[in-house]
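A quick write-up on the structure given underneath.
Every protein chain except one is present and positioned as in the full complex.
Here is subunit A:
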Amino acid sequence: MSKEIIKIEDITRDFTMGAERVRALRGISFTINEGEFVTIMGSSGSGKSTLLNILGCLDQPTSGLYEIDGIKVKNLSRNELATIRNEKIGFIFQSYNLLARTSALENVELPLIYNSKISTEERRERAIKALKMVGLEDRMDHTPSQLSGGQQQRVAIARSLVNNPVMILADEATGNLDTRTAYEIMSIFQDLNEQGITIAFVTHEEDIATFSSRTIVLKDGNIIQDYKNENVQSAEEELAKLPKENH
């Protein structure tokens, strides 16, 4: 029915370290349609980050085909890849990767600096709006060292939203957060997803997966499960059910 935003066919990714070869991905195929909310699960070292980096055009597969929005990634130049990352993708890293000694606001503005179509004023407005969405409007001038882990994570989320991406790729975006904050963030993602943004979300936690519409499970670089979630939970409702003591 809706169009394919991601299509991978028989993707492999090998890392050669001296004589040794690590086969992080061993032939993976799937498609993600526009508007899907996919969680990617699997044990540590199963290749989740490797896969996400390839989907985010940060890394290239050793073999196989990758199409994003109908464009064959393999044929793109470094600059074209940069433009895709800049305009189509919001990426949230496993480690937050914020610029040190730089305010939250400037961190969020970062992707827009590399988009010459956006003026300084618009850049600022959009960054403020994104920070509001993650509830950090009163922390805009704080540098990463003045923010808690969860707040840093939310700055990273705001940064991924600021360029109005068609697709958000999140690598353990809730990994370091307590349940409440994790649910808050999941509800942000659900909102974004309702607005039509495609989301691929890497996580370890089963309960987080229940908020998504589809789950792909990796093991040793292969897909072992790929199923639709019939009973999608609302993060907002789950949040309401949590005991209020820690607030």
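Note that a contact is a pair of C-beta atoms (placed from the backbone, for glycine too) under 8 Å apart; a residue touches a chain by one contact, two chains touch by 3 or more; residues count from 1.
Note that contacts and distances are computed from a predicted model.
You can't see one chain of this complex, but its UniProt record names it "Putative ABC transport system permease protein", from the set "Putative ABC transport system permease protein", "Xanthine dehydrogenase family protein subunit M", "2Fe-2S ferredoxin" or "Amino acid/amide ABC transporter membrane protein 1 (HAAT family)". Only one residue in the set A:Lys48, A:Arg85, A:Arg126 or A:Arg139 touches the chain that does not appear here, and it is A:Arg85.
Checked against the hidden chain, the listed residues A:Thr16, A:Ser44, A:Asn75 or A:Ser116 yield one contact partner: A:Ser116. Against the chain not displayed here, subunit A makes contact via residues 53, 56, 58-59, 78-79, 82-83, 85-87, 91, 93, 97, 99, 101, 110-111, 113-116, 119, 159, 163.
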